[in-house]
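These notes are about the structure you will find just below.
Of the protein chains in this complex, one is absent; all others appear in place.
We just call them A and B in the order they show up, numbering each chain from 1.
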Amino acid sequence: MYDNLWLIPLFPFIGFLINGLLGKKIKNEKVIGSIATLAIFSSFLVSCNYFLKLLGDTEKVHEVIVCNWMTVGTLQVDWGFLLDPLSALMIMNVTGLSTLIHLYSIGYMHGEEGYFRFFSYLNLFSFAMLMLVLGNNALVMFVGWEGVGLCSYLLIGYYYEKKSASDAGKKAFIVNRVGDFGFLLGLFTLFWSLGNEGVWTIRFTEISANAHLLENGGIIVTVITLCFFLGATGKSAQIPLYTWLPDAMEGPTPVSALIHAATMVTAGVYMIARMNGLFAMAPDTMMVIAIVGASTALFAATIGLAQNDIKRVLAYSTVSQLGYMFLAMGVGAFGAGIFHLLTHAFFKACLFLGSGSVIHGMHHAYHHAHLDDDAQDMRNMGGLRKKMPITFITFLLSTLAISGIPFFSGFFSKDEILWWSFASTRGHWALWLMGALAALMTAFYMFRLVFMTFFGEQKTDARAKDHIPESPLVITLPLMILAALATVGGFMGIPHVLGNLLGHVPNMIDNFLAPVFEHTQHLHEIHAHGSAATEFTFMGISVGIAVVGIGTAWLLYCKNQELPGKIVAKFPRLHRAIYNKWYIDEFYDALIVNPTKKLGTALWLFFDVRIVDGLVNGLGWIVKGSGRALRYTQTGYTHNYAMSMVVGVVVIIAVCVFN
Amino acid sequence: MELLQLFFFYLVAFVAILSGFCVITCKNPINSAISLVMTFFCLAIFYVMLHAPFMAAVQIMVYAGAIMVLIIFVMMLLNQGSEVVSRYRHAVTGAFVAAGLMMVQVIITIKQGDVSSTVGPINSEVIETVGHTELIGQAMFTEFLLPFELASILLLVAIVGAVVLAKREV
Partner (left out) sequence: MITITHYMVLSAILFSMGTVGVLTRKNAIVVFMCVELMLNSVNLTFIALSSHLGNMDGQIFVFFIMTVAAAEAAVGLALMIAFFRNSDSIDVEDFSLLKW
C-alpha cells in the first residue's frame, strides 16, 4: 500500500539528472524551469496521495525497505523509508513549498547566468531533503543531512564570482561540519550503547522502542542527545553555531526562502522530534535545548532590530523563530514545535519571497535607471505599497502572522509554544519571559521592515522611483498561495481551550502527531498552576505584546521619523553593538578562526613540509639510490643474462629435486 | 649380440660427445659447424636405434641439411674468420662450474628417477608392421592437426620476418 514511497525522492533526483547533465544543452529557460518544477510537482502529488492515505489509515507508522545498503557485522543498513504522521507532514511541507518556490524561481531567476545550474541544485536539494525526512534509519537521514548541507553550500555560492558569496558558502559549510561532527558522534555513541544492551540498530522505530534500555537521565543518554543537539544547532542555526545563516543570504532569494527558512534549517528540529523518545530520557539535555532555544530567540531578535538589509532582518528573524521551535522541543512540546515549524515555513517563505519580489522590482528599476545602488537596503525603499500591491498585501498578511496577531497562523503556534514553555513540567517562567520579549521584538522589527519598505515616502533615487514594477504572475502566484496558508494555516492547531470555547473543535495537528510522540506523552502533563484561565491570560498577554511591538514600530517609523535617529544618538554604543551583531563574528574570528588558520599555517610549515614531504622525498631518494646501485647489474652482455639463467636453473633443480 | 649393441652405442656416444666438444672449442666457426653436423649424424643413428627412422631422416634433412647449410652460408657471407680473443678466464671457469653443476644434478636425478609409466601400444613390432612414417602421419593429421597448422603459420611468419630483417633499408 505504501510500497512506492521511493517515488517521492526519485522525481526530483531525475529532474536533477536531466537539468544537471543536459541543462547546458537545453538552454531554453522555460524548458529547464518546467522540467524542474514538474519533477517536484509530481513528487508533491505522490506525497499528497500518501498523506491522504495515511489520514484515513488506522495504522499510522509504515516502514518500506527498498533494498539493502550494507551489512557490516551486526550493523545492517537498508535504503528504507519511514512514513508516519511526522514525516508525512514534513514531505507535504517540503514538496509543497518546494513546488511553489520552483515556480517562483522561474520568474525570479530569469536571465541569470547558469539558470540550469540553479534548477538542478534546487532539485538535488529537494531530493536530499526528502531523503532526510523519509529515511527510516539514522544513516539514510545522514545522507540527506549531508546532501542538504552540500546543496546549501552550492546555492549560497551560486554567484561564485562574488567573493562575499563564495565566502558565505564556505562559512556555511564549515560551520555545518562542526554540527555534522556532533551528529556522527551521537550516532556512534547511540549505536554502541544500544549495542551494549544487545540491540544493534540505527533504525528510528527500533531506537524509540528500545530507548528505555538506557539509563533514564544517565550520563550516556545525556551525552548522546547533546551530541545530536550539537548537530541540530549547526543545521538549524542556533547559538553557538548560528553565524552562518545571516551570511547565507548571499544566495538567491528563492534559496533563502526554501533552504534557509522553510526546510533545511528545520532539519535539526525534525531530527529532535524524530528521536523524541531518546531526548525525553535526558532532562539535562532538554533543559540545555530549551535554554539555547530561548536565548537564540531573544538574541537574534535583538540583532534584527537594527539591520537595514531586508534579507538580513528576515534571516535573524528566522534564527529567532527557530529558537522558538527549539524552546518547544526543550520543554517537551514536540507537537507545538512541529506546528510552529509548519506555520513558520508558510509565513517565512512568503516573507522571503515577498522580499525577493521587492528586490526584483528595485533591481529592475535601478537597472533601468543605470544606477548601482543597493537593491536590498531598506533605507532606499519606502512607499512601495502602491507600486507593488500584491506583494504588499501578501507581505503584510505574513507579517501579521509572524507577529502573532490573533487568528493568523503564527498566533496559534507561537502562543502554544509560549504557553508550554511556562506550563509544561519542564517549563519555567524565565523561559516564557525570554520568549515573550523575543515576541515583542519580533513584532517590532517586522513592522519596522514593513513600514520602512512599503509605507512613507519613496526614498528611492528619483531617476529610478517611477520604474518599480509589480512582479509577474509567476512570482506573485506563489506569494498569494503562501499568504493564504500563512493566514489560515493556524487553524489546524487550535489550542484546546479555544477549541472548547468554540464548541469542541479538536487540535487536529496534535491528534495527528500523537502516535509519533506516544513515548513522551507524560511530558504533556501541565503542572499545578496551569488552568484554562491562566492560559487565556497568557494568550492575552502575548496579543498585547504583539500590539505593543507593532505600535512602537508605527510610532518610530511612521509617525515620528526623527525619533529613531534620536534614540540611536542617545545610545550610540548599544546601537553600534547591535548593528554589528554584537561582534559575535569578530569574536569567533579572534577566538577560533584565526587561531585555527595559524595552527594550519604552523602545521603546514612544520608537519607538512618537514615530515610529510620529507617522508615522501626520502622514499624517492631511497628508490633512486637503490636503482643507481642496482643498475650496474644490467651489463647488457648476453652472456651475463645467460649465466644468470643457468644459475637459476641450477637453483630451481636444487630446490625441486633435492628438497 | 647385446654386448655388440652396447659397444656400438658407446662408440656413437663417444663420437657425439667428441664432436660436441669440438663445436664448443674450435676457434674457427666453420670447424664448429662441421663438428655439429657430425653430432647431428650421431643423433640420427640413435634415432634409428630407437625405432624412429622417420625422425632420423628428418634430422638429417632439416638439421644437417637445411639449418646447417643456412648457418654455413651466413658464415661465408659475413666472412668473420677465427675468434682471436677468447672470453675472460673467470667467465669461462664460471660457465664450466655452472654447467657442470647442472649436469651432475640432472644425472643424479636421472639415476634416482624411474620411468616405468604406463606403456603405450606402439612397440617395435607395431612400427615394423604399420610403418613409422604412417604412424607419425596418423598422429599428426588427426590428433595434432591444429598445432600442425599453427606451425605452418609460424613458418610463414618466420619467412616474412627473415626477409624484412635481412633486407637493406628501402
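Basically, a contact is a pair of C-beta atoms (placed from the backbone, for glycine too) under 8 Å apart; a residue touches a chain by one contact, two chains touch by 3 or more.
If you're wondering where the values come from, they're calculated on a predicted model, not measured in any experiment.
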Footprint left on subunit B by the chain that the document does not show: 2, 5-6, 9, 13, 16-17, 20-21, 23-24, 29, 32-33, 36, 39-40, 43, 46-47, 49-52, 54-55, 58-59, 62-63, 66-67, 70-71, 74-75, 77-78, 80, 83, 85-87, 91-92, 94-96, 98-100, 102-103, 106-107, 110-111, 115, 117-123, 135-136, 139-140, 144, 147, 151, 154-155, 157-159, 161-166, 168
Footprint left on subunit A by the chain that the document does not show: 631-632, 634-639, 642-643, 646
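What we mean here is this: only the chains that are shown with their structure count from here on.
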Subunit A and subunit B: spacing of chain centres that average the CA atoms, whole Å: 86
Residues of subunit B touching subunit A in the complex: 87, 91, 94-95, 98-99, 101-102, 105-106, 108-109
In the complex with subunit B, residue positions of subunit A that touch it: 639, 643, 646-647, 649-650, 653-654, 657-658
